[in-house]
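Below you will find the structure I want to go over with you.
With one protein chain removed, the remaining protein chains of the complex are shown where they sit.
Moving on to chain A:
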């Protein structure tokens, strides 16, 4: 028996399998470990940030600051490694503490001042981007033997695919995110908060702690994503990753999470990321389509999944209506 809450997840999974099958039917070369490995590597930073976005959206909020936080992290690492002799690992720890605190501060503002998350994280987005500009407006290259070491770690699969470290970090982030959401009290509170603030307060959910934790997690994961992005590009640039927050939100929605909060799975987001990556890979393979088709197809997919969610909500509530309607006369 399939519950209706699982249906969007299944549709996402099916869409991915179907799309991949269609792609391989047209270009048999797409069915190789190389393509799979590149899908993971190229979308690693987006995937990590989308895990945090799933938390935020499940709780009924939104976080527009993540793209700027990624850029800030990259610039911060590049400048610190260029100007000081701090070891990258220490720099990673510093930046993670900074971004987590930044997220927590936004969560605190949202909760204690009762402000819409949309506008608070918008201010956060300006602030983080501005902080990145202040550090440096140029693209700063990162040259450090530890970076070279991290970039050289990979597992070479049969068929030539190279599964790199950053892809593994993304998978770990997804697994950790799923565990926290489904196996801890915090996860339950996140779902409760998305179901309704008033209800969860009456149920005894610690609203302040949960809200602050959610945005701290989102900020921290954006920081981790920034580290991964700096490993991916070997540079820090304050104009990088503009609009990543929208890609992350799109991936979460395509993954079947309800944007009003309360329903959804981290696993769905994972397939949402893969679908978006697949579209880009297909366009590269095709060679004649232009890259702006990516945006249009993602927009169309977004629309289709929103319609699906609407249809499902409508179907479940109308079934209830029929049930209560038939109950009254009898």
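Simple rule for what comes next: a contact is a pair of C-beta atoms (placed from the backbone, for glycine too) under 8 Å apart; a residue touches a chain by one contact, two chains touch by 3 or more; residues count from 1.
Definition applied: contacts and distances are computed from a predicted model.
Colleague: Tell me the UniProt protein name of the chain this structure doesn't show, selecting from "Transglutaminase-like enzyme, putative cysteine protease", "Aldehyde dehydrogenase family protein", "ABC transporter permease" or "Spore germination protein KA".
Modeller: From the listed options "Transglutaminase-like enzyme, putative cysteine protease", "Aldehyde dehydrogenase family protein", "ABC transporter permease" or "Spore germination protein KA", the omitted chain resolves to "ABC transporter permease".
Colleague: Which of A:208, A:296 or A:315 touches the chain that is not shown?
Modeller: Missing-chain contact among the listed residues: A:296.
Colleague: Considering the whole complex, which of A:13, A:48, A:250 or A:273 touches the chain not shown?
Modeller: Once the missing chain is taken into account, the touching residue is A:250.
Colleague: Which listed residue (A:27, A:133 or A:154) would be found touching the missing chain in the intact complex?
Modeller: If we include the chain that is not displayed, A:133 is the one touching it.
Colleague: Among A:62, A:78 or A:266, which residue is in contact with the omitted chain in the full complex?
Modeller: A:62
Colleague: For the chain that got dropped from the picture, name the residues of chain A it touches.
Modeller: 62, 109, 112-116, 118-120, 122-127, 129-131, 133-134, 137, 242, 246, 249-250, 253, 259-260, 290, 292-296, 298-300, 302-303, 306-307, 310
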